[in-house]
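One structure is given below, encoded as structure tokens.
Here the complex is missing a single protein chain, while all its other protein chains stay put.
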Amino acid sequence: MKTRNYAVVGTRPIRHDGADKVTGRARFGADLQISGLLHGYVLRSPHAHARIRSIDIRKALAFPGVKAVVTAADLPRTPDRVVELADGPVRLSHLRGNILASDKVLYKGHAVAAVAAVSPHVAEEAASLIEVDYEILPCTLTAPDAMRDDAPILHDDITTMEFGEQTGKVCNVAEHFRHVLGDINQGFAEADVVIEREFETATVHQGYLEPQSAVALWNNDGRVHIWSSSQGAFSTRDAAAPILDLPVSRLKVTPMEVGGGFGGKIRIYVEPVAALLSKKAGRPVKIVMSRRDVLEGTGPTPGSYVRVKLGARKDGRLTAAQAYMAYEAGAYPGAQVAFGAMCIFAAYDIPNVMIDGFDVVVNKPSTAAYRAPGTTQAAFAAESVVDELAEALGFDPIEFRLKNAAREGTRRADGPKYRRIGCIEVLEAMKTHPHYTAPLGGPNRGRGVAVGFWFNVGFPSSCTISVNADGTVNLVEGSVDLSGTRTSIAMQAAEVLGIGAGDVNPTVADTDSIGYTALTGGSRTTYATGWAAYEAAQDVLRQMKGRAAVLWGIDPASVEFEGGVFRADGRSTTFKELAARLDMAEGPVIGRGAVNPSSVGGSFAGCIVDVEVDPETGKVSILRFTSVQDAGKAIHPSFVEGQMQGGSAQGIGWALNEEYYMSPEGAMLNTSLLDYRMPTCVDLPMIDTVIVEVPDPDHPFGVRGVGEANIVPPPAAIANGIHRAAGIRLRRLPMNPPVVVEAIWNRRA
Amino acid sequence: MTHTLTRVRTTVNEEAVEFLCEPRQSLLECLRDILGLTGTKEGCNDGNCGACTVIMDGRTVNSCLVLGVEAEGRKITTIEGIAQGSELHPLQRAFLENAAVQCGFCTPGFIVAAKALLDAEPNPTEEQIRLWLANNLCRCTGYGSIVRAVQQAAAQMREVSA
Partner (left out) sequence: MPTVYIPALLQGLTEGQGTVEVEGATVREVLDNLEKACPGIRSRLLEQDRLRPNICVAVDGSISRLGLRAPVSPSSEVHFITAVSGGAGSV
């Protein structure tokens, strides 16, 4: 199907849910109103690390207007096992523990109890009457700190796992892994210049504007209906089922519109709590998290400590790379350090590599995925050292990367060889962009570049298409639509069927109504669900050819379809004409597609940024920003551009201002959006985008997912720009004004 | 502590409405939970994200920082009052044509705030647009497409009134 000229793919139709979104009619999780609704409030731990000696809920239960109170005692007790969820395997005891703490609280904000009442205010007031007796314990807040022998231990059943073997020592390091390629000792010996640097990044949050929410009804027939604002109806069902010890058949999840996810809404938080409250109260329960709860009680991305050592010869060829990566997993294991390790040197062809990764628990919220999880932290380190090395050897930063660029056949340290990838094409597009050679136009200004990679995932997706008599089709799919994917999916079906994007009516369905579809994340949706739609459309065509054959009295094998027209024996009929006559030829046409792609092409991204550093205040202004990314094939170019701009904006916030500012007792001190400072309209210039298209070898249209890789390069690129503007190398995120000013003073001293 | 229900008489989207609310309920809550106008969103409940922006007596306000009882006798415009019957407002069309909507959660706040801007200043510069909208957070778009949408709508509205 990979022809060059498409009728629909590559155009920019208005999204199908547009009217709803701009009129306020679109219903997000908290907008649901159903009869009998109660409101839930979750009581959270004020301490970062404490044993729960007792919980007394009697006064709360007696408060007027309260219909139910739950604690961890209301969660089913089943033997511990490993559950495979959308963002990785997790122990059931850890999954449950994060929903409602049982014997210990492991972070400030850890959920301890919940109240359902007739109004949110009553529920909150009643919750304040719950008496929890805590025995406060010392806490540990960073990976290097938690790895010390004398660090407070979070779990007495965590011992370090090294590739399937428990090392037997109870500690906070849940896992250690290592990737090796070649021989780094020899590689560094061959290098003319070797640079080793340490980097730290603070905890940051995905910052979606819509807080988590859920409505749950534990019905009288034993079926639980959850209306969820999450990144997947099926992934929510998969997580809720083991927590509540229910077979998936007893759970129905209806996806509501979602106000941003970026990985942070894959995990579930309030859904099981709402379900338990509903079971006790006999009525539906809605829980909406406050902004403070979101920051303290959901899953930010790991803070990190990364050490990178790179060696290169005078001719610019990298000879060896080594990384030590210790990530904060938060309260439970599962820091996304393994992904960071896959991507840290992914843009380079290096013969000798060693990467050691450590998944370390600390007394902070249990971390979750954030747009290319674990990779921005890694790239901040690697791309800064690459920049320093290129400068030391006298190379232009892009030329240096081109000299060492990964390509088809290059082997990464974590395993397989690359198939067709667009690393070089992205670098070339950066090099030839007018931004790269434009004058900076003033003092205290500098330009930085960096690249990044995300491997993208496949996973199952399903789709059905039914043909309407007027030649339009109804398309049903199961991918929660975070940013317009129902349209990019519909466009791919439209292309196959030779109809317009507006002739497809897409619906995002609940878990009872469509085949299994994995999460909306991992940059998989336009890719995999689009592929399922492609297959469903092909199925429709096969059936339509059969219908035409019946009408013409011929063998179906002789019917051809091209350009929206069925032809055979000199006769022809358009898709629309044939659709109107289906009831005369064996009835309705319903096409189905189900895919589970396994070898998915990744996406490379790069950026060029001009910064201006105010030497008196340390403020860093972004003057100009260009984002380049390999999309394989851009189905809807405006949507691809939107992903690139959005990821870049998040990368800029991560670089310059965002952090969890923690007290020594483990309390986040900036729990409002005033002080958890994300970029506003005034902080950003127009972000220019360049879409590179190196087709994925397998996808019918060559699509590569683009949601994630674009967040990876900005912090390093900005650090590299700051170096050129102010002569300082910053190795800790965020690079906020006090940090910048201090570095400038130190340099002058 | 008593939370005596108080009667509020106000005008929302040019219609007279009357409701009972507790003094501790914000205007945002009253709009969403009492009047069923769920287009206005809660993002932070402390005035730092703009998702709850409404126009009250000609000024944009964060409805999470206004008490329901303060709406007495005032004129309020929410996102539900922006479209002109079944016709989308030029701002709404421009947001769609410029792909300035991704998740859509911030969109109502932005459209209401932008309408107030264009009511006050029909020909704003890019800098004026960005300053006016600085109280509205968007995490998805990076703002460029939103600024372009406002510029396009402004141009179209000036053409019509010219």
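Which chain is which? They are A and B, in the order written, and residues in each are numbered from 1.
Simple rule for what comes next: a contact is a pair of C-beta atoms (placed from the backbone, for glycine too) under 8 Å apart; a residue touches a chain by one contact, two chains touch by 3 or more.
Given the structure is predicted, the values throughout are model-derived calculations rather than measurements.
For the chain that does not appear, the touching partners among the shown chains are A. For the chain missing from the display, the contacting residue among A:G88, A:G502 or A:G546 is A:G88, taking the whole complex into account. The omitted chain makes contact with just one of the residues A:R51, A:K417 or A:R747: A:K417. Among the residues A:V112, A:M342, A:V476 or A:I622, only A:M342 touches the chain that is left out of the figure. The chain omitted from view is touched by exactly one of A:K67, A:H179, A:H225 or A:R486, namely A:H179. In the full complex, the hidden chain is touched by chain A at residues 81-89, 162-165, 175-180, 232, 234-235, 238, 241-242, 248, 338-339, 342, 354, 414-417, 419, 457-460, 516, 518-519, 522, 596, 598-599.
Keep in mind that, in the parts below, only the chains that are shown with their structure count from here on.
Residues 3, 22, 24-25, 32, 36-46, 48-49, 51, 78-80, 82-83, 88, 92, 95-99, 101-108, 111, 129-131, 133-147 of chain B touch chain A in their complex. Those residues of chain A that touch chain B in the complex are listed here as 12, 14-15, 17-28, 30-31, 33, 121, 206-211, 257-262, 288, 290-291, 482-484, 638-639, 641-642, 645-646, 648-650, 672-674, 678-682, 684, 686-687.
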